[in-house]
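One protein chain omitted, others in place.
And then chain A:
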Amino acid sequence: MTVPELSVRDVTLRFGGLYALDDVSLTVEPGSLHALIGPNGAGKSSCFNVISGLYRANEGTVTFGDHDLTRTRPHRLARMGIGRSFQNAALSPHSTVLDNVMLGRFALTHGGFLSCGLRLPWTRREERKHAERAAEICDFLGIGAELHAPVGSLPYGAVKRVDLARALAVEPSLLLLDEPAAGTNAAETAELASTIHDIRDELGISILLVEHDMGLVMGIADRVTVLDFGRVIADGPPADVQADPEVVRAYLGSENAEAG
């Protein structure tokens, strides 16, 4: 399977007079692990929401291979092979782990009210096949033992993994991860970093990662884009970006920070 390139070109997003994103461009090379970092309010999540079609950019384009994502309704993205996890996990707490992960198979399966309601043989067969795959993904992420537990009863680290499993269940060629380490402890973060690295290596897919945790990002990313006040202030391999004075200033702050 060929993995298309994700290209964000000159995207501007305004909320009233406020520029959430100001002429942002970045390219996620096929098969790479690309990190999008920046201080609080830098526009990382806005950028994510533009890519996944939840926000409409005022200017600029986002393309994924031949698809223009700026003109695509969000529910079409899963069919193009884009999976996404959420900062706050965004799961159904009363449903089981398997049920939540199976939602990721929605675009790959068929059947409406009547075929589900009548439990038609082909619907059941399809459901079974996809449930097996969902179980495999859960097992790979270390939550295989919790398949039938309600998500609400799991510890937070496991909940984040369910969210990740659901995004993987889409069978994505591009995986968008929105702060996968948010709210997890140091040990869980380290485990997560190696899991994300494994996913990229084993599946050969592109990953775009929004993250706060610099340690996690610098350890695993191939390329890093730094946002500050909605603008790209650095873009390059982790070591270069880390040494960039602009980035240091944005993260540590300086007298000029407000002016930016």
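Rule of thumb we're sticking to: a residue touches a chain if its C-beta (ideal position, glycine included) is under 8 Å from a C-beta of that chain, and two chains touch if they have at least 3 such contacts; residues count from 1.
FYI, contacts and distances are computed from a predicted model.
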Fill in the blank from the handout: Answer for the undisplayed chain, UniProt naming, from "ATP-dependent helicase Lhr and Lhr-like helicase", "Iron complex transport system ATP-binding protein", "Branched-chain amino acid ABC transporter permease" or "Glutamine--fructose-6-phosphate aminotransferase [isomerizing]", is "Branched-chain amino acid ABC transporter permease"
Completion exercise
Contact with the hidden chain, among A:144, A:183 or A:219, goes to A:144
Fill in the blank from the handout: Cross-chain touch to the chain not pictured, restricted to A:107, A:182 or A:214, is A:107
Exercise for the section: Identify the residue among A:59, A:127 or A:244 that touches the chain left out of the display. Expected result: A:127
Completion exercise
Contacts from chain A to the absent chain lie at residues 1, 52-54, 73-79, 84, 86, 90-93, 95, 98-99, 102-104, 106-114, 116-119, 123, 127-129, 131-140, 144-145, 147-148, 166, 170-171, 198, 201-203
